[in-house]
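My questions all concern the structure below.
Here the complex is missing a single protein chain, while all its other protein chains stay put.
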Amino acid sequence: MFLTRRTALLGALAAPAMAGSLVRIARAQDTGPIRVGALTPQTGAGGAYGPGMVKTIRTVVDDVNGAGGIGGRKIELSSEDTETNPDAAVRAARKLIDVDRVAAISGTWASAVTTAVAPLAWENERMLFTVSGADSITKLPHKGYIIRTQPNTYLQGGRIGQYIAADGAKRVFALSAQTPFAIDSYNRLSEILKAGGSSAVGDVIYDAQKTTFRSEIDQALKAKPDALFLNGYLPDVTIILRELYRAGYDGKKYTFGYAAGQKLLDSVPAEVTEGLIAFSPSPNVGSPAYARVQQILGAEPDPYSAQTYDHMSLIALAIAKAGSATGPAIHDNVRAVGDPSGVLVTSAVDGLKALAAGKAIDYEGASGPCKFTPIGDIEGCKFRFEAAEKGKFKLLTIS
Amino acid sequence: MENYLLAMAVFAAFYALMALGLNVIWGLAGMVNLGLVGFFAIGAYTSALLTVKLQVAMPLAWIAAVAAAAACGIAVALLTARLKGDYLAIVTLGFAEVIRLIASNELWLTGGTNGISNIPGPWRGVLSPEGFNIVFAALGWGSVAVIALLLGRLSASPFGRVLRAIREDEMVAAVAGKRVLAFKVQAFAVGAAVLGFAGALYAHYNAFVAPDGFTALITIYVVLALTAGGTGTMRGAALGGVVVIALTEGSRFLAGVLPELRPVQIASLREAVIGVALIVVLYIRPQGILPERARTLSLEP
Partner (left out) sequence: MADELLQLLINGLLAGALLTVPAIGFTAIYAVLRFANFAVASHATIGAYAGIVTNVWLGWPAPASLAAAFVVAGCVGVLTDELVLRRLRPAGALTAAIASVALTIVLENVVRFAFGNDPRGYDLPVFRDWRFLGLHVGPQEVRNAAAALVVMTILFLFLAFTRTGKMMRAVADNPTLAALKGIDAITVARLATFVGMGLAGFGGMLIGMDTSVDPLTGFRVMLSVFAAAVVGGLGSIPGAVAGAFVVGVGEELSGLVLDPSYRTAVGFAAILVTLSFRPRGLFGERAY
């Protein structure tokens, strides 16, 4: 029996789902709705970040559609889950590209995911906007189809090293989660610390999936550091902070804003996080875009959601400038909407109005000035440094 | 849309191949193996490393991948020779996890969590994305057909008969003079080889491999494929591959049907669907995964 009962049953379960999608064969990209895709980690190791990222993307889409769309066309957003897994992400990307026919994709958090999805983007000529930090990503042969709003390891390590050295730390030990850029960022940090009169005294790389880091912390404290650089993510950094407190460590602690947002501060007692300094890429003080993202998320924005807000805004503006909603059109115009001689705009809606009036625009976003090098990296950005005080973050400086 | 379906057909072929491999180890020889993704990963990485780092030609790299996976299959079979059922399950789970850890940590070899990218594919720069998909779909399903045929022959051969005898009762087979260990090792090697081949094809299709892509969940997908298609039959394995992809991809379109749910809820539904499907399949097959003697407590009066 070729088609047995059980396989028929399972086929019947899956068929209606697939049939529904076959009906929506999207066609032309220059009339009808504008299609964009969100590809974010809703589950898996990056699952803490995905929901916020989609929220800001969706809000920009709603704002633009509410103001009349782009040239009268509405934006249609399709959202898929990378599962923080390159295999699943590739299939999700294929669906976005081939079924939903999106012109651009925003999101992709894990570097391995971005590296896997990137060839699909450039081979099909769709724009990929990513928040991944690994240096190797923009070095892929992407023909200009990748824009990365996250400062790469080189840039970040440099800025952070400068700050830590200036902050008076003399012996810095790094606790890094196993990521593609753990070693690169430590090397860059050591280099900059030395130049600033400080020193990196050691590095331990841990598996972020673990639930206890006592041995790693013992190793770190043995080197008698006066400052610790916590180069991990939210779940593991939360545990490490608690264990550092238990171990009686009272020195300086530095980490990335994406690892230590308000969520972390809320989930552990204040004594545990007291004095923790977190840094994130940032726009200028008083940036209206940043304030808008704060409003959307109802809390301190995590750096990724701020970036995806900018992704979607840039997409909308590039399409408007090009007068066409294809991947190549966005590819050709994404830098043009950051024209320093243009009118300063900080939201997609304002930018669209200005473009409609025939003006050149300079979009500055919630994650920074949004100016990109030819290979898609940001040209530079400021960082905000915040310190945890009694369970709340206090802004120290933006520089 | 057609391109998407083509791509999904390619993935279905990979799962069909893996189900075929599992069928030899599990269906024929009755040896539990929850470490499938480990052999898959070995095949993928071997081929990727040879073609990217040493510029070896693809067909040669694929042969090497198959050999590497088979060798590991032999090693695992020898290490676990005396283990039964539940122990074997847990140990093979651990094996797959160790492979993933090695892939993540031995940067000098595998590039760590960064993975290996730019893996070449047959005529990759030359064909359009659609053309490439067509070639790979043909390659994938062609392999499924050929391997299913070969394994079918193997199953009907004396070798296959001995394996089935071992599956039913090892003691009897041993008493009958069969070198049980040798047969088990060979079965493991054959199964692992097929899994390794699937891995090599996967690496060249995706152009990218990373440790994160080889999770234990994939093993579950393969088990689902085999059980849904029908353990013991090669045809069933092929069908199972299609069923699994239909489920994992079909569930994606749930989001359109249930717009009030948040994305993380849609995602958890999709993952749950696989678990539910596996349970449903197990129910529909009252004899279970293997026609084995019931060793659990039959607590029904």
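The first chain written gets the first letter, and so on, giving A and B; residue counts start at 1 in each chain.
One rule holds in what follows: a residue touches a chain if its C-beta (ideal position, glycine included) is under 8 Å from a C-beta of that chain, and two chains touch if they have at least 3 such contacts.
Since this is a predicted model, take the numbers as computed values, not measurements.
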Problem set entry | Residue among B:Glu97, B:Glu130 or B:Glu168 touching the omitted chain | B:Glu97
Exercise. Which of A:Ile239, A:Val337 or A:Leu355 sits in contact with the chain that's absent?
Worked result: A:Ile239
For this session: Could you please point out the chain B residues that touch the chain left off the display?
Result: 32, 79, 82-83, 85-87, 89-91, 93-95, 97-98, 101, 104-105, 217, 220, 223, 227, 264-265, 267-269, 271-272, 274-276, 278-279, 282-283, 285-290, 292-300
For this session: Provide the residue numbers of chain A that touch the chain removed from this figure.
Result: 42-43, 47-48, 51, 178, 204-207, 209-212, 214-216, 218, 234-235, 238-239, 242, 245-248, 263, 267-269, 271-272
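In this text, only the chains that are shown with their structure count from here on.
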Problem set entry | Residue ranges of chain A touching chain B (in the complex, touch as defined) | 2, 4-7, 9-11, 13-15, 17-18, 20-22, 25, 40, 42-43, 47, 50-51, 54, 79-81, 83-87, 90-92, 94-95, 97-99, 110-113, 115-116, 119-120, 123-124, 134, 136, 140-141, 178-180, 183, 207
Exercise. Chain A touches which residues of chain B in the complex?
Worked result: 1-4, 7-8, 11, 101, 104-105, 107, 112-115, 117-118, 129, 206-208, 210-213, 215, 218, 228-230, 235-236, 239-240, 243, 246-257, 262-264, 266-268, 270-271, 277, 280-281, 284-285
